[in-house]
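One protein chain is absent from this view; the other protein chains keep their places.
Presenting chain A:
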Amino acid sequence: VENVRLLDRFSSRRAVLGTLYLTATHVIFVENGSETRKETWVLHSQISSIEKQATTATGCPLLIRCKNFQVIQLVIPQERDCHDIYISLIRLARPVKYEELYCFSFNPKLDKEERGQGWKLVDLNEEYNRMGVPNNYWQISDVNRDYGVCDSYPTEVYVPKSATAHIIVGSSKFRSRRRFPALSYYCKANNASICRSSQPLSGFSARCLEDEQMLQAIRKANPGSDFIYVVDTRPKLNAMANRAAGKGYENEDNYSNIKFQFIGIENIHVMRNSLQKMLEVCELKSPSMSDFLWGLENSGWLKHIKAIMDAGIFIAKAVAEEGVSVLVHCSDGWDRTAQVCSVASLLLDPYYRTMKGFMVLIEKDWISFGHKFNHRYGNLDGDPKEISPVIDQFIECVWQLMEQFPCAFEFNERFLIHIQHHIYSCQFGNFLCNSQKERRELKIKERTYSLWAHLWKNRADYLNPLYKSDHSQTQGTLHPQIAPCNFLYKFWSGMYNRFEKGLHPRQSVTDYLMAVKEETQQLEEELEVLQERLASLQKSQSGDNKAKSKQQDRSKQFGLYTSNNSLANTPQEYGNDLKSFPSRSPSQGDEEDSALILTQDNLKSSDPDLSANSDQESGVEDLSCRSPSVGGCLPSEDSGKDSDEAVFLAG
């Protein structure tokens, strides 16, 4: 469809004209005119909602909201075209079969072997060995070999050595969805462990000997402690309500030596609504500070993030400081339990704060233990009530920790954002389906590619320059401040307003430092070359001249390049229409991230930020606070002239 206008979210004047293409996998908007012909690519699987608004004189507006928090506003001249696009997109955005998803057609031009290698990058067996199991206390159990006991669990689970198959099966029958207690994290240093399960089917009085034995076995697997914590991550009220349905929580009287604890994390429905409310705040056109803060508070989002963090901190403390094992569950044990176990692991073990370790962590606590990616992130058309930003919250928890511990993580914010993007993009097979069983049936590993391999290949883009493996922050357990700490939880505009580049700091310290480090590395190399040459020159003062001049050429290539200055010299000018006196976000034709340029060629559609690049000027808003009378009465004769004036200073 031609002559479509892409509107700027903040100013109707900044619309650009272009052509809209629908392909089998993407919506593509190509700008007319300008030499660059900027392109905006949106994957169908990223589309979360499409809204057709009332037709106006200029055309028919179409609003596309994406799961990666991009919002695209289009105006299509013909009502009929708009309707067609609307209908097509609705269908395309809601595939009914896995085979329709992008990962089955996405081909990064790797051969079969490379694909296989990619899938082997993250190996959970290796991970359990790294933790130190199997050992005298823990063993791998094959009771779930063919998913016979629990179809949402992996085939290989670690259980206490003293837990016989009889106990496991018995316990599984007493747990929701038969998700029996299994090992999530084992702390080599003191034998304490984190185990996970679903809620017990205790109702008001039911008990199960095998389940009690199972918990006993977990306690015995940690000889240093005479009790275990059982952490129910639900609010007490919710857990009690579950009792009426024959579910519930452990009765301390029935289980020997447990300490039972509620940690009130709300359920997926509350979380879904909370995110919805927060996104509404993010979408406000020109909110006042009060609108924003009120909206943020009303959404409750940060409160929920804090609840998850608090739970993780509690467990990490129990394991690291008290040396007590913990059993974590919620209702089904695949949402809050996954969040809390992975936050606790991240706090406890520096390995999970490395790039590779973080991939392993997601693989372990989320993918293998049957977090329902398909349902939660709506990959296939399904029940909208199943959708909830569960892993988004975990990813935000990591970001909040990165803010508090800037040197503790090997990866940077971009790494988190790209993982979030790909959880929804369905471009890689990792997050498909609801369980390992389904993934095996679909032969995901033979038919799709692994995100981890893709991220690993581009790991240079995701490094945190402040990370040093021998730094104190990268050793041992992280101890976030507990109280008072409310103010430590901040709104993450890098995620929720990630496509409004104008709202973000214009100069990235991370990118700057990475450039410096890169230069440092080149300098080190050059230094070596120079020293060698100096040595050889001193040795034989009458050497071959030609060879030397060649070498000299080489050293010139190394020359002290100044590309790291590009950040500071990024053009920074308002290109605003001056009629409106915008006092805000400059549309300083932000240069594309260097990292993005690197990946652009071969992975055009895989890079989450690519679509953003073509929309660099978003974030320019009208001046919200001007008095209405002022905007209109400014001299208009200057405006045309001025917008041409944007200065792009180079070097």
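Couple of notes before you dig in:
One rule holds in what follows: a contact is a pair of C-beta atoms (placed from the backbone, for glycine too) under 8 Å apart; a residue touches a chain by one contact, two chains touch by 3 or more; residues count from 1.
Just so we're on the same page, contacts and distances are computed from a predicted model.
A chain of this complex does not appear here, and its UniProt-recorded name among "50S ribosomal protein HLP, mitochondrial-like isoform X2", "SEC24 homolog A, COPII coat complex component", "Septin" or "Myotubularin-related protein 9" is "Myotubularin-related protein 9". Listed residues A:D226, A:E252, A:E280 or A:E524: the one in touch with the omitted chain is A:E524. When the omitted chain is restored, the residue from A:L63, A:M240 or A:L488 that touches it is A:L488.
In the complete assembly, the contact with the undisplayed chain comes from A:L296, out of A:L89, A:I258 or A:L296. Summarising the interface, chain A meets the missing chain with residues 282, 286-294, 296-297, 300, 302-303, 306, 404-408, 465-466, 468, 471-473, 481, 483-491, 493, 497, 500, 502-507, 509, 512-513, 516-517, 519-520, 523-524, 526-527, 530-531, 533-534, 537-538, 541-542, 545, 548, 552, 555, 560, 565, 567-569, 571-574, 576, 578, 581-586, 588, 619, 621, 623, 625-627, 630, 633-635, 638, 642, 645, 647, 649.
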